[in-house]
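In this view, the complex is presented without one of its protein chains, the others remaining in place.
Now for subunit A:
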Amino acid sequence: MNIASLAPLAVVLPILGAALTFMLIRHSRAQRAVSIGLLSLTLLLECFLLAAVWDGGTVAVSIGGWIPPWGIVMVVDQFSSLMLVVSSAVSLAVLVYATGQGMADGDKDAPVSIFHPTYLILVAGVSNAFLSGDLFNLYVGFEILLTASYVLMTLGGTGPRIRAGVTYVVVSVVSSVLFLIAIAMVYGATGTVNMADLAIKLGDLDQGTRTLLHVMLLVAFGIKAAVFPLSFWLPDSYPTAPAPVTAVFAGLLTKVGVYAMVRTETLLFPGDSLNTPLMIAALLTMVVGILGALAQSDIKRLLSFTLVSHIGYMVFGLAMSSVVGLSAAVFYVAHHITIQTSLFLVTGLIERRGGSSSVDRLGGLAKISPLLALLFFIPGMNLAGIPPFSGFLGKVGLLQAGVELGTPLAYALVIGGVVTSLLTLLAVARVWNRAFWRRPTDAEHPDPVLLAAPGQQVEEEALEQEPVAAGSGRPLLPVPELSRAGTGGSSTLVRSTLMPRSMVGSTAGLVVLGMALTVFAGPLFGLSDRAAADMLDRAPYIQAVLGGDTTVPPAAAPAGGGQ
């Protein structure tokens, strides 16, 4: 009895929590306690899972005792458990943030009360996708998280959210259909959907069929991960959702796609047959994404574009199929989940304090709220890859792997990576200059909330003038609360409603987690090195699932494997 055999609980606990919170839908206090408690418990369990496989050793858990090629397995290895821990830590922070926002704004509204169950189902879907050792179970995991995300995306049902939701739902459904078609074809070609079994059997197929299946899977996952030609849905749909929802989507959903791509590339189709197209896609993802970010004036949209752009780094690391590259990609995924989520959470706070998320309408926030400035500055610099931070370490790892590979395309990607990093810095600096440094009076049509000096009462009539629908992405219902704060007259009340302690606290927690990734980068890189070596070797995974005496076919039949 290994601790790792408790892995299915990482899926079961959130689903149980969803059921409980759904029953407690009329008792918001109990609902909050249950969802936060269960998610903390899940996180604790996943930390144990990570500790159990830290030094190596892959564990497969057969659900219901069915023997692997037939039954469903869940596989815990270093990569999947690291992803589980990071994703659950991030979701817990976002949950606390969302709860704080709900308490500050008064969550009497019906749509808000379904937030908790839906959110827990999303977490369950993400965990299921990370743990799945079975292609069809992976599809089910995707569908669980996508269906939950449809609901969260259109929470409240306002015009912009419905519009964005339509794009999001249609694109996601199409990608799911593609994935399902790919599964059907894989099953038709090999007669199995177990990933370890597939790893052996796919090697026997002829090259044309292999490439077809490979491309189908990569396209399906590429849509979810927002890789360049398939990425246009993301900046269109993410920014309109409520701030915590956007934050968790940005952190987790695309990374699930990246995770699936990593499994496809390493376990199912090892070798370098499609590395060149992947590298080109990675380069275009990085450059096109960041150029899009530079054109935006809304912080949420800008961050959505940087999200797309930085997916390119992960695909770059993955496409090199070398231990150094893959290990840097693993580290980068963990780093990027944390940083991107904390940036979106900070943007939610900016939107509350400054009344808008458009940089044109913001100003002077560094003086108004130095804490907010600090919370934005650290992950912002981290995202851009400024030296002491983990973004820098991950990028250096990738660039090192690119130089080691030494092909012209790899050098092009190295240059592209550096340019993207600099342009990210430019994009972040533009936000910083405008939203934080210039004076509030220089902003175009600044929100009354922004102009009210900290020690001053928010004038009620100024707030009344503000159109309620102005903040399309505005958190659920701040306006009535604000005007109540205005009539109340006390500045501390204004302040506590504008920046509730739990929202600031959870954001700060995530920022600290991001910095912890920097401080503990050494052990983490050690872990990701071992994870990458194990994934490229494939034997630990296959033997854990199918038994220790399974012979593992050599990585690449046609072209000489990863260099």
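Keep this in mind: contacts are C-beta pairs under 8 Å (C-beta built on N, C-alpha and C of every residue); 3 or more make two chains touch, one makes a residue touch a chain; residues count from 1.
Please note the rule applied: contacts and distances are computed from a predicted model.
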item: Chain not present in the shown complex, as UniProt names it (candidates "Cytochrome oxidase maturation protein, cbb3-type", "NADH-ubiquinone oxidoreductase", "Bll7505 protein CDS" or "Fatty acid desaturase family protein"); value: "NADH-ubiquinone oxidoreductase"
item: Chain not shown: contacting residue from A:Ala51, A:Val170, A:Val419 or A:Val519; value: A:Val170
item: Contact partner of the left-out chain, one of A:Phe22, A:Trp54 or A:Tyr150; value: A:Tyr150
item: Full-complex contact with the absent chain, from A:Ala295, A:Val403 or A:Val519; value: A:Ala295
item: Chain not shown, touching residues in subunit A; value: 136, 140, 143, 147, 150-151, 154, 157, 159-160, 162-167, 169-170, 173-174, 176-177, 180-181, 183-185, 187-188, 193, 236, 239, 295-298, 301, 430, 434, 439-442, 451-453, 456
